[in-house]
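All protein chains but one are shown in place.
And then subunit A:
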Amino acid sequence: MNLPAKMDVEKDKLRQMHCEFNPLSRCDGSVMYSQGATGLIGAVLGPIEVKTQNLSIDGSYLECNYRPKAGLPQVTDRIREAAIRDVLELALLSEAHPRSKMSVQIQELEDRGSIDACAVNCACLAMLIGGLPLKYSFAAVHAIINEQGEYVLDPDQSETLHQRASFTFAFDSVEGNLLLIQTKGSFKIAQFNDIECLCLAASAEIFQFYRNQVAKYHGRSEATAKKEDVNET
């Protein structure tokens, strides 16, 4: 049913990304992020007071939760949550706020493929807009080898029904180093290397999307500031 939506996008290109900043009012930073038909809400809160059992003198404690749309979190959701936490712990500058807690929450809105990579990207945007200290930003890309042996970047849910192998890579924005690798299925090492290069090239597009969206977000506030200055004069 969703085949026409993906066929509009080529196999070696990402689906269209959209995001909206601060849709929620109670947290320090939030983002609504969508990639194709997959959508998530991310929210961050912190630095805040930490419980005694989670106290850490040399750094802050990171709490990360992923919630599915229906029901309680299952084992797959916990695995996804652990992957996001691993990437966040690498990227977060926790020494800046010792004896505190950073909380990141991800809520699934629609799952139409590549939900793991979208969740990592959503967490990165939420931390950027929430003002948590980061060493670098990070981007995740999902790719599969379909039953014809072709590489499909950022597949739709309908394309993953008969996949041979699936890959999730996360890269940092400074040197393009690998932060996360998740693979499933059977593949050759040559295929793995090819897909890694393909995802690394796609992550540059995601980093450019981050820059455009954050610049656009702050550009609006600058326009508002200019209007206020004009009113004051």
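The rule we apply is simple: a residue touches a chain if its C-beta (ideal position, glycine included) is under 8 Å from a C-beta of that chain, and two chains touch if they have at least 3 such contacts; residues count from 1.
Here, contacts and distances are computed from a predicted model.
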Record-based protein name (UniProt) of the chain missing from this complex, from "Inositol-1-monophosphatase", "2-oxoisovalerate dehydrogenase subunit alpha", "CDC6 protein" or "Exosome complex component RRP45": "Exosome complex component RRP45"
Contact residue for the chain not shown (choose from A:S60, A:S94, A:Q107 or A:S203): A:Q107
Residue of A:G42, A:G113 or A:P155 touching the missing chain in the full complex: A:G42
Contacts of subunit A with the absent chain, listed as residue ranges: 1-2, 4-5, 18-20, 23-27, 30, 32-34, 37-39, 41-43, 45, 48-49, 65, 67, 69-71, 103, 105-107, 109-110, 112
